[in-house]
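This report concerns only the one structure given below.
Here the complex is missing a single protein chain, while all its other protein chains stay put.
Take a look at chain A:
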Amino acid sequence: MRSWSGRGGGELHWVCVMTGGSKRWESRSPARVHCAQLSTLIGVGGDESLPTGGSGVRWSPSIFTPEMEKHPSFSAVSHLLKKYPNVGGALFQTYNDLSLGNSLCSSVHLLVTDLRRARLCLIDGVGQGWKDVEVLDLQTCSRPALKGVRPGTDASLYVLPCWLSENLTMSLIHRAFEDMGDVQEVYMAITAEDSSIVYYKLSRGLVKPQL
């Protein structure tokens, strides 16, 4: 985890804190969040180089564990797991959390591509509630991302998964915003090795809190 030089973040103002794992949403007042939470975001490093899979190493498909291959979410993300091995784990965990995570939301039908998941679907897959979770491949920043519809809203939201230990740069975040179609908000899913996920909401410009 690194420190965040929030001074440079002219476009990062309002950050909603959402604790993950079971993905609950709550917001904090701007003063507190700006000082405290912003600085805990994954740090802004000086160098542009990101630990992508591009150190010339090709990911060997046999590295996938049998457990992961059996997992219902595997088929949806496997092509990007191979392409981006360094952030593949974060993508997989975030995808699981969004599509399968906490229950007590409105009934959702998971995207069905195989029989095992079809069974989940019949039982009125009570998942996180995020419908139509799609996996995206951001070209400019060479990272995977996710897109889905949150329960209770209609708009599709974008999620950028990353590891806690990663070093992100402002230019990457700018490019991610562009790649996702110049959206106003992007959620960053920061994953840890024990599968804790913390979601941070990045917005363009100044955004007032809801409550």
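Assorted remarks:
We adopt the following convention: contacts are C-beta pairs under 8 Å (C-beta built on N, C-alpha and C of every residue); 3 or more make two chains touch, one makes a residue touch a chain; residues count from 1.
Everything below uses one rule, namely that contacts and distances are computed from a predicted model.
For the omitted chain of this complex, the UniProt record lists the protein as "tRNA-splicing endonuclease subunit Sen2", which is one of "Glutaredoxin domain-containing protein", "Protein DECREASED SIZE EXCLUSION LIMIT 1 isoform X1", "tRNA-splicing endonuclease subunit Sen2" or "Acyl-coenzyme A oxidase". From the options A:68, A:136, A:170 or A:207, the residue with contact to the unseen chain in the full assembly is A:68. By the touch definition given at the top, chain A reaches the unshown chain through residues 1-4, 19, 21-22, 24, 26, 32, 35-40, 43, 45, 51, 53, 55, 57-60, 62-68, 71-72, 81, 85-86, 88-89, 92-93, 96-97, 100-104, 106-107, 116, 119-120, 122-124, 126, 164-165, 167, 190, 192-196, 198, 211.
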